[in-house]
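Every protein chain of the complex appears in place save one, which is left out.
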Amino acid sequence: MSEYLVNLKINDLSVSVPEGTTILDAAKKLNFRIPTLCHHPDLTVAGNCRVCVVEQKGSRALVASCATPVSEGMEIFTNSRKVRDARKNVIELLLSEHNADCTKCFKNGNCELQDLASEYRVGDHVFIDLVKTSARHEIDISSPAIQKDDSKCIRCQRCVRTCHEIQHVSALAVVNKGEHQAISTFLNKPMNDVVCTNCGQCINRCPTGALAERSYLDQVWDMINDETKHVIVQTAPAVRVALAEPLGFDPGNRVTHKMVSALKHIGFDSVLDTDFTADLTIMEEGTELLTRLKKALVDGDKSVKLPMTTSCSPGWVKFIEHTYPSLLDNVSTCKSPQQMFGALAKTYYAQKKGLKAQDIVSVSIMPCTAKKYEADRPEMRDSGYKDVDYVLTTRELAMMIKQAGIDFESLPDMEYDRIMGDSTGAAVIFGATGGVMEAALRTAYEIVTGSEVPFKNLDILPVRGFEGVREASVTIDGCTPEWSFLEGVELKCAIAHGLENAYQLMKAVYEGKANYHFIEIMACPGGCLGGGGQPIPTNEEIRSKRAQAIYAEDSGLPLRKSHDNPEVQQLYKEFLGAPLGHKSHTLLHTHYKGRKRY
Amino acid sequence: MTVKELVNELVEKHGTTHNSLMPVLQGVVQQERYLSEEAMLTIAEALDISAAEVYGTASFYTFLDTVPRGKNVIRVCKTISCHMQGKDEIIQALEDALKIKVGETTDNKRFTLLTANCLGWCHKGPVMLVNDEVYPELTPQKAVEIIQEYERNTK
Partner (left out) sequence: MKDKKLKKVDLIFECNDCKPVEVLEKTLKRDQDEIILDIIDSGLKGRGGAGFPTGLKWKFTKNEDSAIKYVICNADEGEPGTFKDREILSRVPEKIFVGMAICGYAIGAKEGFLYLRGEYNFLLKDLNATLDKFNAQVKDLGLDFTISIKSGSGAYICGEESALFESMEGKRGEPRNKPPYPTVAGYNSKPTVINNVETLAYVTMICRLGAQQFKDMGTNDSRGSKVFSVSGDTPIAGIYELELGMTVQEFVNEFGDGDTKAVQVGGASGSCVPRKNFADTIIGFEGIPTGGSMMIFNSSRSMYNVLHDYLEFFAEESCGQCSPCRIGCQQLLKGIEAVKRKERNPQYLEDLKKLAATMKLASKCGLGQSVANPFTSIVDNFKEEIIY
C-alpha cells in the first residue's frame, strides 16, 4: 500500500489513510461499522451486494464503500437518510429472493443476512416472494460433504471467488444472466459429479445457509443412544483451538481437555485422539520418505517418485487426482490420520478391548468437510467395515455441545481415554500449515542421525508462517551407518497451503522446474486450522490466533516427537510390527484414482 | 470434422489466452448451432479454464446456446416496437408452419424457434434473424415463405 496519505471526512470526522484504502476500511479506522455481505477479507472485491453503499458528497448515486478507494477531500456519510433507506431496501430485496425458513436452517443464528434483517428490523416482507413464485431448487445433496441449497443463495459470489481465487478449483461459477442468474456448476451437474474437492472453503465464506456441510448430527445421536453400540470419537488437532469460538470464547483459546470432558458428557463410550494417529502417520510417512530417498538415491530405482508429497489433506488428494493424475505416484501412500485411526479402531482397538468390529461406531470430529468425503471413499474400508462411520465438523460438535445443554466454560478438564489417546506435540501441529513437515523432520532427522533436529527447542521456524508457498532445507549431518548415503545431503522441502498455492507448486514440479524431496500440502488456507469445517467466521486474524494456540499447545507438551509416543511404540510392538510392514501396508496405506481435470 | 477438431482449429486460429474464449465459443456455435458438453470440455482443456467457467460465460450470452438447436435458428424480435408492429402474429405463423412452440426444435432438427430482445430494426419491424441473416418488415406470410426457402435449401 502506498505511503501517500489521503485526507477525507467520514460523518464529519477527519481521517488520513494511505492512498488505495477503501472507504469501508477508512470508516473502520474511525469505528464506523458499515454492513457488508459480498465482502470478505480473504477475497477480491466484488461490490455486488450493494449493502455497504454510502453517500459521497457531490455524487448523484451512492457508492459501494467496499469497492471505492478514498480520494483527497472526499466527504462520506455512512448513515444518512438516503443511505439507510437504500440499504434497508436492498436487504428487503435480498430477503425476497431468499428462502427465509430460518428456524429450519442449519445456519440459524450464524447467518449474516439474518443479522442484517434483524438489525434493520425488516419485518413485513414488502416485496413479492420470489422463492415461492419460482418453481426452483431442490437441495443438492449428491455430495457426502457439502449441500447446496440455491433457495438460500443471495448471489454474493463469495463461494465462486473462494473456489477460483483461493482454491484454483472453480467447480462453482456464475451462470446465466438477469433473473436466471445463479451460482452453479458445469452444466448444472450435481456437486458430487464435478471437480469439487469438498474442501468446504465455500461453506466457510457463505453468508447464508446456501452452502453447508452435510450434517450427520442426528445419526451420531442415534448411535450414542443405541445401547448395543460402542461409540468412539476421535478429535483432530485443529478442533481444540477453534471449538471455543462458537461457544462464546475469543479466537485462540485452547480447550482440549474441556472438549474431552464435553464429549464424555455427551455420551461417547471412548474419547480418543486423532493426534495419536498423526504421530503414527509421521512414523509411516517419515519412513516412506526415507525409503523413497534410499531407493532413488542408492538403488537408482526409477519407479520411485520424488518429491514425495503429504497425503493427509483429503481436499488436496482429490485436487491432485483431478489436476495432475500423472503425479499421483508422488503422493505418499499413507492414509490420513483420520483414516488410520478408523482402520485401527475396528481392528487393533477392537481386539484390545475385546469388542466386535461391527459393534463399534467410529466418529470423528474434524475441522474439515472433505473428511466426510474421505470417510466415504470405497478405499477406506480396510478393516472390513467402513473405517470411519461419521464425520462431524467443529461446527457440528459445537452444536452438539449446545444441544446437550453443557455449560462449556465450567467443565472440568479431562484426559483422553486410552488406548489411542496419547499424543505428542508433533501431532498437534498437524493442524497448522507446515506442521506435518515440522513433525516429519523432527522424527526423520532423528531416525537418520540419532540426534535431534538442529533447531532450538525443536521449533523448526523456517517451515512455519502463512506465506503461501514456503521453502526450507535441512542439511543432514552425522548419519548413522545405515543412512550414510544421506550424509551431507541437503533435504529440500516445500510447503503450500490453499490449493491455488498448491497448484503453483505442483505445476513447477510437473514442469520439472522444482527439485524438492518432500512437499507438504494442505488444501485450506493456514492448514486445518483454517479448514472448511471450522467455525465461521474464519479470516486471517483468526487463523493467526488459532496457529499461535497450536504452537503453544505443542511447546507445552512433555513429548514433542512422534516416535516418542509410547502408545505408538506399543502399537508397533503388539500389532503392526514395523513401519511400512505388511500390516501397515494393508491398514494404513492406500492408493489414488486419476480423475478428469475439467 | 469432429467437435474436437473444430475446437482445436479455432484455438489454433484465435490462440489459447482467456481473451480467445469468445471467438472460440462463437466459432463452435457458428458451425454446430450450440455448445455441447464435449465442445465445452474441449475448450476448457485447450484454454485451461475450468469447465464451469466456460459454461458460466457461454450461458451469459443469449446467442451461445448450451442446449441442442436445429440447423437453422430463428430469432423473432419481441421488443416493444416489433411488439407494436405484430411480432405475435409472426410467431403464431411460424409456430403453425413449423408445428413447434417458441423454445422448441422441429423433429427433423432443421429449425429452432426462439425470441430475442431488440435486434435493432425498430423502424422496419417485425424482424427476425435466421442464423446470422436478418429479415425485416415481415408479414406472417413472408416469414413462412422465408422459412420454406430455408427448408428447401437444407439438406
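For this structure, a couple of remarks:
Should a chain be cited, it is by its letter among A and B, assigned in written order, with residues numbered from 1 in that chain.
Throughout what follows, a contact is a pair of C-beta atoms (placed from the backbone, for glycine too) under 8 Å apart; a residue touches a chain by one contact, two chains touch by 3 or more.
All figures in this text were calculated on a predicted structure; none of them were measured in a lab.
Touching the chain that is not shown, out of B:21, B:40 or B:113: B:21 (per the contact rule at the top).
Note on the undisplayed chain: of the listed residues B:100, B:122 or B:146, the one touching it is B:122.
Touch with the hidden chain on the side of chain B covers residues 17-23, 25-26, 29, 47, 49, 56-57, 60-64, 79-81, 83-84, 116-125, 129, 132-134.
Listed here are the chain A residues that touch the chain not shown: 45-51, 53, 61-62, 64, 67-69, 82, 85-87, 89-90, 93-94, 96-97, 126-128, 130, 133, 154-155, 157, 174, 176-181.
Quick note on the criterion: only the chains that are shown with their structure count from here on.
If you average the CA atoms of chain A and of chain B, the two centres end up 44 Å from each other. Residues 37, 40-41, 44-45, 49-56, 59-60, 66 of chain B touch chain A in their complex.
Residues 164, 169-177, 184-187, 194-195, 597-598 of chain A are the ones that touch chain B when the two sit in their complex.
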